[in-house]
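Removed: one protein chain of the complex. Kept in place: all other protein chains.
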Amino acid sequence: MIIETLTSPVILFFVLGFLAALAKSDLSIPEAFAKAMSLYLMAAIGLKGGVEVASSGITSDLIAAAVAGIALSFLLPVIAFTLLRSFGGLSQVDAGAVAAHYGSVSVVTFVTAKEILTGQGLGPAGYMVAVLALMETPAIISGLVLARRGQTAAGNSVPWHEVLTNASVVLLVGSFLIGMIAGKDGFAPVKPLFETGFRGVLCLFLLDMGLIAARRLVQSRKITYKLVILAVVLPILNGAIGTTLGTFIGLDVASAAALGILAASASYIAVPAAMRLALPEADPGIYLSMSLGITFPFNIIFGISFLAAYAQLIG
Amino acid sequence: MIIETLTSPVILFFVLGFLAALAKSDLSIPEAFAKAMSLYLMAAIGLKGGVEVASSGITSDLIAAAVAGIALSFLLPVIAFTLLRSFGGLSQVDAGAVAAHYGSVSVVTFVTAKEILTGQGLGPAGYMVAVLALMETPAIISGLVLARRGQTAAGNSVPWHEVLTNASVVLLVGSFLIGMIAGKDGFAPVKPLFETGFRGVLCLFLLDMGLIAARRLVQSRKITYKLVILAVVLPILNGAIGTTLGTFIGLDVASAAALGILAASASYIAVPAAMRLALPEADPGIYLSMSLGITFPFNIIFGISFLAAYAQLIG
Amino acid sequence: MIIETLTSPVILFFVLGFLAALAKSDLSIPEAFAKAMSLYLMAAIGLKGGVEVASSGITSDLIAAAVAGIALSFLLPVIAFTLLRSFGGLSQVDAGAVAAHYGSVSVVTFVTAKEILTGQGLGPAGYMVAVLALMETPAIISGLVLARRGQTAAGNSVPWHEVLTNASVVLLVGSFLIGMIAGKDGFAPVKPLFETGFRGVLCLFLLDMGLIAARRLVQSRKITYKLVILAVVLPILNGAIGTTLGTFIGLDVASAAALGILAASASYIAVPAAMRLALPEADPGIYLSMSLGITFPFNIIFGISFLAAYAQLIG
Amino acid sequence: MVETVTRKRIEILVDTPLVPRITAHIKAVDISGWSVIHVDSGGGRAGQWQQDDVTGAAAKTIVLVVASTEKADRLVDALAPLLDSYRLLLTIGEVQVVRGERF
Amino acid sequence: MVETVTRKRIEILVDTPLVPRITAHIKAVDISGWSVIHVDSGGGRAGQWQQDDVTGAAAKTIVLVVASTEKADRLVDALAPLLDSYRLLLTIGEVQVVRGERF
Partner (left out) sequence: MVETVTRKRIEILVDTPLVPRITAHIKAVDISGWSVIHVDSGGGRAGQWQQDDVTGAAAKTIVLVVASTEKADRLVDALAPLLDSYRLLLTIGEVQVVRGERF
């Protein structure tokens, strides 16, 4: 399975970007285009998820997965925080900030996993997109509570407004609802753009993510080898927990794997922005290098295949 | 019909953008990508219109519609100017500037209407794209004449060069001609991009327009309730005039509706730029808030359906 | 053949852009989107070339074409340099800088030629993409040697790192390899984006190139009529040499034409950047105006058809 | 000759997500406006960064403010507590402003 | 030590569609050049604006000009009538320019 994954153009473009940045090539995707691609990917998976739920209806599986996802997002930061403090040696504030990233999710990791798994006959249920949206936020609250526990800081509370109206949540939830309202027939006329082009756009987007991840790795100066270890251990641990929980609550193998991948993934868009606002004294060099520079590539190249195999094993 | 319209993804994405901006979400489409999408949409409708005219030939309907469009664009500003001065209480310069917007047209309103109407079996004739291009400019001249009547201002004449070579006119007319030259066979190889992806791109573009319209509404400080009323009354009035005229000169129902929608729509790209140059003392806060913040959303959500129904009624 | 070429939308959009810029229209393609399109085009031809070579295998034709391409890229600058010095009256440094452009290649010229020729049943072999990538760099070395011959300049040697890791080389070679690894089956899921949309994107990109070429021509102040002549003579001469060589080493007609077009084309991305670094005292106004302002449009409109006809004549 | 007045030109280099916090302070001290200048990339003790990063969290921009000495002082005082945690770079220059009475 | 000369550094914040009008004046007073700096967003008495607006009419940019005192004065005089209707923000600072004799 790892071989199939590693010869998929989607993954190979990621590797190309990663190597190009390590070789200090001047290859770069214009910022505006990269953002456009990420909006496109979010709108596309939101729509497709909504259309699927429109035909399957709201099932007990959906509700179980949603509750499990929210619980994971609230609780995984606690594990991460403990490891980051004890083994990683981070300060309380830095550990809380990093922990929030590992409870929250990476949309691109999920999208890549969905493509890879679907290509291998393991497509997760449509409602997993809703779970993805639900898992973005709770970890931010956990992380902030952990970072501030025992302190009496003024003016540094949860930036509720920014967290709840952040671009990815609004776009994911919005296009999910549009997909539900439009249904299969309403979706048909816009399907060509959102379905036909999807994998190709994902290739170009992962090319950019490879460049960004490697540059982040090279340019950062704050990463100790212990943090590198944690940036690999956390996705494995969180992913195993998520997959096990998914299997336990009765999800099909593919959806359990997807829940594991969500748990394993670390946010690098919504959470960093929230942390910059709420915990400005936490070092962005640490949390971005870990989530974007290490965990993200690890998940794309190994994590997805590993968790899919694990889900099949226990499913 | 309004229900069908309101459950179309194209319109729902507009609503999503509008609500997201009202909720002050940080969702935003990169400027460069939005401009790219608007260029794409113009090239696509230009090409398709040209290809259709290449097979239908230059008919008397085409010529009648063109003359009617030019006449509307010249004359509608006079009505708007009178209302803006008397009821709206605007100064001569501001009234002239706003009036120019309401005689000219909005490409996106036309494109959206074309998609919605075509989806309901009411696709307008290909030559309406030429009418669209012809209606961009005359209103600018009318508006400037109205704004300057009785004055002896030096150096503030019509910026002919900018008006005649403005990007949307050049691109619309250019791709229309390319479509005519290439014809159906020449168009075939480029059709996948310009036809397959069209509706999906329109969704993303209207998402952006929703964001922009709502932000414009929220951030503007110059709008009185009387101007709000005019920004709703003018599209209804102009649209009814346009549709009636279209029916009167013998256009088919769909094309008459399209002429009405062109008359109802207000420019927010070409005209504001021309006004900024020719009437720098007019307040952009007024004309942009009215055309982009109120008339545009009104047309997208209600105006198109209303005029289509009216055209069917009188057609 | 020239008529067929001149009524193709791909070429007509180039002409539209060229005329719009001459008319000083404010039409412009956002920079980020233009760069995105060029990355897309390079990834697409890289992938398709790789997929073709994956099924045809590494043939003796491929090797012959590669060797011929490298030789041309090394040697053509010598001819150009001699003419630029003697007839063109350029200084040694400027002549060397310009010469490097004419040995190297223009990806967009190649892509346009491939589309035009394929539409006329003359599609070049997949491996020509590899030849394209190989021809980017050698001319840079020749140009620098010519510019510095007999001098003892310190610190102005070949910027090896930038030259070898420049964006287009990395992306072309990378996607070529990805295409080879993925093969026809691996390419299938991403094919819709990279094949269906290709010609349409090329239209929009050539619209931009028309704008840029004409603006470059209008804004430059350094071009003498002798340099204008050379900017037309060099592509004809180099193209004839390349096509003849291609025929001589036994390439099929289409691939010999493609080799000629590569030889005729002049770089305007990789080489200017390298020259700005390695020969900062050379005047960018000269080399950009010649390669981008004159040779590029000449090739798009006449050169491609001419070389295709010549290849058929001698093939 | 056109008349000019002397005003302070303040540049605040700040993480893009924090700009609203800065403009809130600008409004609070009653300065008439601000402009946000696009910064492509940069480097400092914390390493290099560039805009073309999907995660906007590391991107920076410059908030440019023209204000009277008195308002400038109040702004700087208001921003002082943020300087370290927000890693602001704040410079103050002197400029002549044409018809600048409103600032 | 490299020699420097004192020159004026003029910043003109202006609506993007009006930039050609400004550069025409710059050329008219025989200043050697200008550079246009990208402004992302801003706020003033007329409300806030941001670049990501399909209608470019509300977007602004900064035209930066380095010139001798004498040419700077002529430019400011030439722009004076436009200040109000064009809503220009015009600041003049003093800088040292290396090998700046050409300005």
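Letters A, B, C, D and E name the chains as they come in the text, with residue numbers starting at 1 for each one.
Assume a contact is a pair of C-beta atoms (placed from the backbone, for glycine too) under 8 Å apart; a residue touches a chain by one contact, two chains touch by 3 or more.
Only a predicted model underlies this, so the values are computations on that prediction, with no experimental measurement involved.
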item	value
Visible contact partners (per top-of-document touch definition) of the missing chain	C, D, E
Candidate in contact with the missing chain, chosen from C:G119, C:G183 or C:P284	C:P284
Candidates C:I29, C:A113, C:L207 or C:I304 - the one touching the absent chain	C:I29
Missing-partner contacts on chain C, residue numbers	28-31, 34-35, 38, 208-209, 212, 215-216, 219-222, 268-269, 272-273, 275-277, 280-281, 283-285, 288, 292
Missing-partner contacts on chain D, residue numbers	11, 13, 37-45, 60, 62, 73, 76-77, 79-80, 83-84, 88-93
Interface residues of chain E (partner: the chain not displayed)	1-2, 4, 7, 9, 23, 27, 32-38, 61, 66, 93-100, 102
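Simple rule for what comes next: only the chains that are shown with their structure count from here on.
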item	value
Chains contacting each of chain A and chain B, listed by label	C
Chains touching both chain D and chain E, listed by label	none
Centroid distance [mean C-alpha coordinates] between chain D and chain C, Å	45
Euclidean distance of C-alpha centroids - chain A vs chain D, Å	34
Separation of mean Cα positions, chain C and chain A [Å, integer]	40
Two or more partner chains touched - positions in chain A	28-33, 35, 196-197, 273
Shared interface positions of chain D, touching two or more other chains	none
